[in-house]
Each structure stands twice: as C-alpha cells, then as structure tokens.
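Shown here: the complex without one of its protein chains, the others still in place.
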Amino acid sequence: MVEITQLDSMPKASVRAADGTAAAAALGLDFGSSEQRDDTLVVRIRPDEWYLLGDGAPAMAAGLDLSGFASTVDTSHSRTAVRITGDRAADTLAKLGSADFSDHMTPNGASMGIGIAGVTCDIVRDDQHGVRSYLLLLDGSFVTYFLGVLHDAASEF
Amino acid sequence: MSQRLPAPLGDVIDRSSAISFTWNGTKLQGFEGDTIASALLANGEHILGRSMKYHRPRSVLTADFWDPNTTVQVDDEPNVRASHRKLADGMAVSAQNVWPSLKFDVKAANGLVGRFLTAGFYYKTFMKPAKLWPAYEHVLAKFAPGGAVDLNTPHGRYDKRYAHPDVVVAGGGPSGMAAALAAAAAGSSVILVEHEHQLGGYLLWGSDDDRTAATGLAAACAAAGVEILTNSTVAGRYEDNWISISQRSHPGVIERLIKARAKTLVVAAGTIERPYVFQGNDLPGVMTSGAAQRLIRMYGVKPGTRAVVFTANESGDSAVEALQSAGISIARVVDARSGEGITSASGSKSRVKRVTLSDGTTVECDLLVTAVGWTTPTSLLNMAGDRPVYDADAARFFPAGPPDNVLATGGMVGDGSRDELIAHGQATGELAAGRAAVVRQRIQAATARAAAVDGPELDYPADERTPLDRVRHPELYRSTTHGIVDYSEDVSSKDLFSAAGEGFDSVELIKRFTTATMGPSQGKLETVNTVAVLAEARNETIAEVGTTVWRPPYAPISLGALAGRINEPTRISVLQPWHEANGATPILAGQWVRPEHYGDPAAEVRNTRTNVGVIDVTPLGKLDLQGPDVPKLLSLLYTNKWMALPIGGVRYGLMCAEDGVVLDDGVTARLGEEHYLMTTTSSGAAKIWNWIEMWLQTEHPDWQVHVTPVTTGLTSINIAGPNSRELLGRLTDDIDLDPDAFPYMNVRRGAIAGVENCIAWRIGFTGELSYEIHVPSGHAVHVWEQLLEQGADLGVKAFGLEAQRIMRLEKGHFIVGQDTDGLSKAPVTGLNPLLKLDKDDWAGMPEVAWTMESGDHPVIVACQPDNGSVIPEEAAQILRAGTTEIVGRITSSRMSPTLNRSICLAQVTKEFADPGTSLEVLLISGERITATVQEHHAHFDPEGARLRG
Partner (left out) sequence: MLLVPCPHCGPMNAGDLTYNGESHRRPDPKTCTPEEWRTYLYLRENPSGWLLENWYCSSGCRKHFKIERHTFTGELRAPVLPGRKPGATQGDMK
C-alpha cells in the first residue's frame, strides 16, 4: 500500500551559506541529513545549501543572519513537494530511480538529490508515525507528469 | 497420435488442467506446464519449423531455452521460443519461415542448391552492382527468416526497476541454489535468477533423489528470503557489477528490466550440452541426451519409439534409463568411451530412419540421442574480463579467474556429484556474502546520507573454497562427415572449412563471415563446435584457436524491455490548464507543453499590434543571482559589459561557448544591490545553470555568487501592444508606469492585481510597447484572469507561441538555435557592438576576436521573397544564381499578417549580405525563386518607435 500526496501549499526556502558563516552555523546538520525543528523540516541538501520546509520556513529564513556569503530564496512557488508513504514506498521509487533506498543507505532523516523518472528530485526520508515515507521536492512544472508516473509505478503495490 | 506418457512421468505438467490452442489453424490440447513444443510433440506434431537458409525441416534439438529451430509465431508475436514459452489457453501458434506451408516449402529448394549458399554467399553475390541492391533486397526479404509483425499490435507494457542486492546468483541449479541459500543465511540480500521456469537445473530431469533435492533447495531458498526470479535471465555484467536482468515472469508486464548493483555476482550458469557434428545431425529425431530426458521426465512426452544412443558420459547413460522408462526400445547404445562412434544419420525429410556407425553398420531407429559433452557458458565471466582456458582432458573451457567480486561455481568450474556441487555452491555463497558485507560496509561509510556503520571494520575474505574435480571426457566435436554447426544460422562444418580455406584465420572473423554463433542462441550451442572445426581445418589445437568473446546480452532481450516504461518528462506552466480550456492547441517545445495558438495566429498578431495581447512565457529560463560578484560573472558569460548596470536596469546579453559559437541569449535585470534576475532561452535554462556553476566552481571558486533557478516559481506573462500600458496600469498602483519613470529596458518590483513581489520589465521581443511581468506562480492564474477581465474593453486577447514567433520575425530578432546553429560564431548575429573585445575575459572571446579579425563568417540578414506570396521553407538553400553553389540558407520564414507578405531571416556569406542583393532560393519543390536582402533585420518598424513609446 502506497499513498501519494501533493503538498501544494508548503512554504519552502532555500538557504545558501558558505562554511564559517553565521547562517551555516545556525542551521548546522551533516550534509545528507535533516531534522524537524518545531514546524520546520531543516534539510542540508547540499554541502552549502539547506532547505527549510514547512509553515515556519519563511520566519526561519527571515531570522537568519546573512552576514558573510549567505543568501536565501523563497522557493515556495518553484518547487513542489510530493509525499509518498507506505511499506512499498521504497519499492515504488526503486522503479523510477537508481538510488539505494534501503534502511542502511537511506535511513530516516537522510536526504539526497537524484533523478526520479527523468526529473531531478531532492528526496528526504521523513517517516510518518513509524511508516516509511519520502518527501520529494521537484520543479513544480513537472508535477502533472510526475504524479502520473508515480501513480503508475505504485499501481502494482 | 498422442505421444503423451502416463504419470508419474511429466513432473511439471498438470494433467488436471487442459489447455486449448491451435497449431497452423488446427485445434489441439496440451496441459498446464507444457511448453509450446512439448504440447506439439505430445500431439504428434513433429516438425516445428524450417531452417533459416536451406529451409530444412527441423524439430526439437535441446528442448530448453536454447533450442535453435523451434521459433514460432504466437498470435501477433513473432520469433517465440516454442521449447521455452509456456502454453497458454487460446494461443494461436503457427510455424514461421515457411511458405506456403510447413509441409510443403517452396524455399526448401534452397537445400538442393545448397552448395551455392556457402559462407559469404550473400555478401559476395549481392554486393555489386550497388544500384541493384533495392531489387536484391526485395527478393531476399521473402527468404529471410522470422515471423510476421502486425503493425496494429497495441503497445506492450514493459517495466523497469533498480535493485541493490548484496549478491546476485545467476543460475538456479544445485550450486546456484546452494549459493543463494548460504548467502542469505549469512545475512545477505540475494536475488537468484533462473532462465527456465523453475529452479533445479539438471536435477529437474534427473533421478527421483535429484528431483526431491531440487524441490527441497528451492523451498529453502524461498523460506530464507531469497528473491527468486524464474523465467529471467542475467543478460549482462558491466563495470562494478552493474547487472542487467531480464525478467519475463513479472505479472502485468511483458518483460521487466532490472538494473542491479550487486556487491558480489555468483555465476552458476551450469553447462550446456553440445550437439555433435555429423552428416544428418539436423534431422528431426536427432536430439541431445538432455532433451530426451526433459521431454520424458518433465513433460511426459515420448520423443520416439526406437532409439540409438551415442554416449560419452553419464548424461547419455541416464538418457538410456529415461528412454527405457518411457517404453522406448533401445536399438543400440554406441559408447564413445569404448571407442565406438557414429558417422551419419539418414532418413526421410521429416525424420531420422537409420544411423551409420563408425564400423560401417547401420541401425534402424526413429530417435538418435547424443551425449558428447559440455559447453561452459562463460558469457558473464567474459563480461567481467575473464578469458576462459581450454582443458583438453575435460574437453571443455574453464574460467581463468574472474575479478574478486565475481565468483563462479557449479558445473562451470568442475564436475562432481550433486552433493559436491551443492557443497561448492554453499562455500561460494558464504564467500560471496562475506565479500558483499565488506563492500557494503565501505560504500555505507563513504556515503554521506547513509547510516553510521556500526561494528568493527570487516576483513575481505580470501577464497578458500575446495575446488571441484575435473572429470576426463573424450574430445568429441565432429565425426568424419560434415554436418550442421550452427542450427539457427544454417552454417555447416563444410562452410567453416571453406572459410578457413579462404584464409580466415581468426575465430572472430570466421564468426562474422559465416555468421556461425550469431543466431538467437548466441553461441551457447555452437561456439565450441565452431572453434573445434576451425582448429581441425587449420590443423591447430582448440587452445590455439581460442574462443570468441561473449558480450552482452547473455540471451536475447526484447527492445521493449530495454526501453522500459516510457518516462518522457513534460513541463507545464500553471496557466496551461487555462490555455487548454480556452481553445489553445498545445505544442511540445523542448520539454514544455505550450499554447501554439488559440485558433488563428494571424489574428492574434493583428490584435496584439492593434490593441493588446498577453502571452504565457513562463518557460523562459530564469535564474536568481545573488552575491557581490554577480557583475563579474555576467561580464564573463556575456559578450558585452555589465559592471555598471544600475539597480532597476535591464540589459540584453549574448553568450558564447568557448569556441565562440552563440550559446544563448536573454536579458538580465538588476533588482537590488547584490541581486539580479537572469533570463535565458527556454531550451537553455538547464544548460546555462550548469554553465554558470561550472565557471564559478572550476575557474573562479573565489567569486561569491549564489545561483538558484526560479523558472517555474515565477510565471512570466508578456503584455504587448499599444494598450499594454493602460492595461497594466489598471492592475497596479504600486508601479509607476509613466514612460519617464519606467522607461524601456528598465525593471520595477511591486504588487500587480494585489499580488506582492511581482517583477515587471520593459522589453520588446514583439516590437510592441510591452511589459513582461513575473508573478509568484501560486497567484499567476489570478493575475492572468485579471488581465483578461480588466482589459476586455481594450481588446486584450491571449496569443500563442506562433504569433510571438511571427512578431519577432517581423522585428528581425533571431532565435538561438533557429537562426544560429552549432557553427554560428557570435559575429554571425551582426551584433558586433555587443562583442566587447576590450574586456579582460569572456567565454569564447579569443575565437570571436579572431573571427572578427578575419571577417570570414556568414551573417544573418533579413530578406523578402520578390513574390510576397511565396514562403520559402526554413532550411531552403540559397545558391549563387544559376549554379549549385550554396551560399546560405533561409533560417526563419513566415507570412507576415502585418505586412501581408512573406518575410525571412537567412544566413548568407558576406558577399551576399549587402542590402539590395538579390538571392536565389531553392525551394524543396526544386523551383528557384528570388528574394532581396533588406536594409534592416526588422521588416517592421525598424526604428523601434512602437516599443519605446
């Protein structure tokens, strides 16, 4: 059983910050990991880039000290979030992308960028109440195509 | 007449479940579990096809996946392997490669003239003269093998998935099953792949104990969590154990391709029984010992009534037992181990009738079973770099030693009893698991996102397996007569001898010249016989001749499976549903589905030029640039100057690749002190993002610039036409649209239709007064609808891509990739004032400088056909008058609704670029027309009065 939902209105921000900046220190985390902080999921999606996802994202982004080489962009309208939840969620993604979604390679909290069905996605393993779940962030213009492919891939489960 | 044997023979068929099918239109019955071939044989249908070249009648030879001459048509599917494909209810099966019928084949006359159809016949005969090839092709096509393709066949459903197992085991015989079981028991995730329909390998047609052991091992594998893929083939092994698996057994799809990154690959492909080369070896009724046993023990089919068995090994001895159990009389056992042999078989066209032995005696029979030895299918090991070595004592090739992450086991590496093979498989599985665990730990430790590695660092286990023995086996390849070596390609040993006589000395060349080993069994049956015959012909040893290198795929794989599910990403703007609901014809431009027009592009042009139009230009690439060094970046990537662009300013720029060729163009606006918005062409968005990252990271890592794509986040709407200022003014109080406050090539930010954070700039692609607004996409539908609602009395209408393309052509604006190509260096555009050679550096600058210096380049010009009703095709050639010398080409052409005549852009050599020059244009029809070079690129309003208004 796999559940696929599009999270239309989730506020999103991207923060770029070089090593040693106040923003980088404030956001922390290892590259490839994520952490829920109040109502914001903070993801270190690249060595020098964090995603702030959720209702608290705009305030968190606005509150960052951007001194040094740091900047933020509101990506709420650029990127769409799609959540895929269920025991077979990893099997569904494994039909569309080459990453290893097993627990030891992609544990809960892990994040990565990878192509899924030909669309570059940022993926966060973000289990929901103990059920395997992935948050996929992709360019919003692909979402009609993407949901179609995802539902098709999940249909066997 | 039924050839079905009574139970308990026929392990894999279910006699309680009958299946109806037709064979060449005749209704027949088989059982669940039958292959098409076993069902046909059970019904007494003996001839299943005709050979490719000589159209000789053929029957079952191996009764498994590799059976070379039992390809049939099933419904609309050609080239089905009848000895492998399971029978299904309602199948319409027919013979292929027969005309007009299976029993009377006109083309069998080829057999009479067989001596003319020797190796290389087609190459030599039909090469010259080349102009006759179409005629040859027409005739030859009728003689080509293969079934009929139904062009109305619906698209099949294929699938793909990725996997990351610790261990992949190729081959589900005793060793493979034992390896899979041991690896799973050691904690590995395991995929076990078997190309037949059930696990067991040779145990399935062996003794009662063998069959019991097979069932037990298969059940244990399933219980241990091994992922078992039957009717599936490991098709290839690539770098770093990237394994392709063709799975024909996944429900709901025809075939599925699995791409697996295995940490260890275990190859347990077993051995394949070789046919024997002698005169008459392709007569129906001649088969391998494995085939006889499979037919009797697995399918309960009686392959004949009176048999001669030529045996050199246990498999032949076991076949004798199987034949006896089926009530077949044994006319003679010819034992190669005691020096006996056979020289030829003969009979009617449809059946063997007698066998001649080496001592000259003949024996009557209707079945000849041969057991002459084994081929080691080392394909997967070859793909891993292994080059097998021939062992004359054992009469087969063995692996030389594959890399550490590939382990071979079972019959491929030696001989042994069932228990010995299982023990070797088990040791191999343990070793595979041990090595996989180390690789898994290292990959996990090196992967940023992976879980922390717990436990101590593992040691890479050494190979301490006890090797299997090699049993002596006589070298039996060819008798004293000539026979078929490659059944699917109809290549005989005589062909190989004559090819060797012609001087072909390499097995790789012989293979290509004669096509031996190139058929659907990919050499599994034929390679070693080919090598042996060649060795004999050249008076060399088999080891000296060596073998061909087996490449992927291990077995044929359908093109559908390789294509997989069709994933062709398309993109739409948030306005696309509105466009389609309002009559837009969609067009795919790159990945974007866009409105081409809303019914009448010419009317859209006229309305925009007269009133005001709005177009969705969201696909325009948009990059948010922030940081103190953005001006340096812009100066580096664009050909013109950027250090002094004021806040609120917009500038056009041209980008070149390092070879000076035009890469992209667009405008960039300065929104704030260290904040810019760059636009690129729609197709260039991703490319330019990567281009920028490459320059920043590799050449100027000290520059502080952050780049973020915002193409989709900002929905872009161009409002163009004389009424555009009035229209936009009705939607914003925030932005002062007064021409003095907001002149051409400027940018402002503010609220539009109540939506905060919009960006508006004045540019003029269409040549009209126009504002391009960029709206946060979540609110774009509202803004778009407000524009149409508030502008109703101003005559506002949406226009599509085609109208925009017409208007830009009227204005003479070139499009990168349309009016330029991969050879068009920047000076071709004529934008020489933008090519600033006094800057320190910009991408492509040296080439542009040298090109300008030499002056040797074509240029883009506007031209108009003298007959304004003719529209030359885009890409129509421009010729020097009266000659065939090409001096340019039309790059864009349209009928202008504004000027009511055809208009063009063209690339021509400099000699033809002066205004007033007459060009001769060759239309695709062959007609030549004349066109005149215009003074300006713009066919309309060259002074630009309209857009600056």
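Letters A and B name the chains as they come in the text, with residue numbers starting at 1 for each one.
Convention: contacts are C-beta pairs under 8 Å (C-beta built on N, C-alpha and C of every residue); 3 or more make two chains touch, one makes a residue touch a chain.
Just so it is clear, the model here is predicted, and its values are computed rather than measured.
Participant: Looking beyond the chains shown, say which of B:Asp393, B:Asp419, B:Asp463 or B:Glu693 touches the absent one.
Facilitator: Residue touching the chain left out of view: B:Glu693.
Participant: Going by the contact rule already stated, which one of B:Arg442, B:Arg651, B:His675 or B:Arg880 would touch the omitted chain in the full complex?
Facilitator: B:Arg442
Participant: Taking the full complex into account, find the residue in B:Pro403, B:Gly501, B:Pro577 or B:Gly599 that is in contact with the omitted chain.
Facilitator: In the full complex, the listed residue that touches the missing chain is B:Pro403.
Participant: So one chain is hidden, and I want to know which residue out of B:Met845, B:Leu922 or B:Ala938 touches that hidden chain in the complete assembly.
Facilitator: Checking the options B:Met845, B:Leu922 or B:Ala938, the one contacting the hidden chain is B:Met845.
Participant: Check each of B:Leu48, B:Ala450 or B:Leu922 against the chain that is not shown and name the one that touches it.
Facilitator: B:Ala450
Participant: Determine and list the subunit A residues touching the chain excluded from the picture.
Facilitator: So the residues of subunit A touching the unseen chain are 31-32, 46-47, 98, 112-115, 120.
Participant: Considering the whole complex, not just the chains shown, which residues of subunit B touch the missing one?
Facilitator: Residues of subunit B in contact with the hidden chain: 238-242, 261, 403-405, 439, 442-443, 445-450, 658-659, 690, 693-694, 697-699, 840-842, 845-847, 850.
Note that only the chains that are shown with their structure count from here on.
Participant: Would you mind pulling out the distance in Å between where the CA atoms of subunit A average out and where those of subunit B do?
Facilitator: 31
Participant: Considering the complex alone, what residue numbers of subunit A touch subunit B?
Facilitator: 9, 14, 16, 18, 30-33, 69, 71, 73-79, 91, 94-100, 102-107, 110-112, 117-119, 139-142, 144-146, 149, 152-153, 156
Participant: Which positions of subunit B touch subunit A when the two form their complex?
Facilitator: Where subunit B meets subunit A, its residues are 159-164, 189, 251-252, 259, 261, 440, 443-444, 447-451, 565, 567-574, 592, 618, 624, 626-627, 704, 706, 708-714, 776-778.
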